[in-house]
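What follows is an incomplete set of chains from the complex, kept in their original frame.
Should a chain be cited, it is by its letter among A and B, assigned in written order, with residues numbered from 1 in that chain.
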Amino acid sequence: MNDDAMGRFPVPDRDELPEDVLGRIDEERERAGFTPNVLSAFAYKPSHFRAFMAYHDALIDDTPLAREEIEMLVVTVSGVNDCLYCVVAHGALLRIYADAPKLADQLATNHRSAELSEQHRTMLDVAVELTESPGEIDDGAIERLQEVGFSTEEIWDIASVVAVFNLSNRMATFADMRPNDEFYTMGRGQGDE
Amino acid sequence: MNDDAMGRFPVPDRDELPEDVLGRIDEERERAGFTPNVLSAFAYKPSHFRAFMAYHDALIDDTPLAREEIEMLVVTVSGVNDCLYCVVAHGALLRIYADAPKLADQLATNHRSAELSEQHRTMLDVAVELTESPGEIDDGAIERLQEVGFSTEEIWDIASVVAVFNLSNRMATFADMRPNDEFYTMGRGQGDE
């Protein structure tokens, strides 16, 4: 638990936390080698911690989308929303899961400048539209995703990743969550783009 | 379960649903007298249903904010995001919880034209800023909420309501969730504004 995990709300002490929250934090720390600050931050309110993690886990574990597609969506949406925590933390995850050390910087800056398949370009175009102008979405968005080969469930899941990170971008910026130092450099090695 | 609950994804049959999802749907139907279409829609994917409802329940049950304040936030945010389902369904809830038959139409159209206390006007100004321009939030937003008397936990919860409905507005519009007919007219009776 890093006291500086966020700038605008107090980070709770470990001994204030319910067991399940503490258990999940410890599990993540063991997996990553450090406690991602988003966990320390959401622990401020355990009922929100649990719900947020449930949605996060559902997005990752119960989907036909590849993990790297999920992280491509997250980094692109977080770039549009100017969210430092999410760009840096999920940029690291994208570099690792896609084994692509340059892709995160490209998507966070401008997905139109990234080297993408037509399918992924369309996926990210819709993600940007749903982020910037949710009221302008109509049948066309769904049709464009169908035309490049996404299944009905994949289309639901693409929208869900975009929607959930429109939640977490807002919480992370509002609370001033700080990316752990580790995230800035993870996965910047010699994989292929 | 209304087959027309949403226009762009199939609504599952009751006998396809896990017991806990079905139980929650039945419980809501008994409370409201009908099944709100958002439940039938999210049932398309039970793991998302559970996470979404967990967040929804945490926002309502674990907060010092009054229920009518929560619904004021929801209707205002949903109006900014042009989300039909959320404006109509939560407009009904706001009319009922605030015993204010005109307030929902006012907030959905323009919170600046509603008759609000200074505290609530500030709360909704910040909600609109966090919805429209999440990247422009800085210390000023938090300070403005403190100045009108919100506690640290209330400020976290205000941001959380805004963030969660930035999620659900996007899912409802993307899936074309349709407000139940009942929501259009509930609570339009003779209470005070």
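What we mean here is this: a residue touches a chain if its C-beta (ideal position, glycine included) is under 8 Å from a C-beta of that chain, and two chains touch if they have at least 3 such contacts.
All figures in this text were calculated on a predicted structure; none of them were measured in a lab.
Colleague: Let me spell it out: one sequence, repeated, and 2 copies placed. What is the copy number of the whole complex?
Modeller: 6
Keep this in mind: only the chains that are shown with their structure count from here on.
Colleague: Averaged over CA atoms, how far is the centre of subunit A from the centre of subunit B? Could you give it in whole Å?
Modeller: Each chain's C-alpha centroid was found; their separation is 23 Å.
Colleague: Over in the complex, which subunit A residues touch subunit B? Could you list them?
Modeller: 8-10, 44-45, 47-48, 50-52, 54-55, 57-58, 61-62, 81-83, 130-131, 134-135, 137, 139, 141-142, 152-153, 156-157, 159-160, 162-164, 166-171, 173-175
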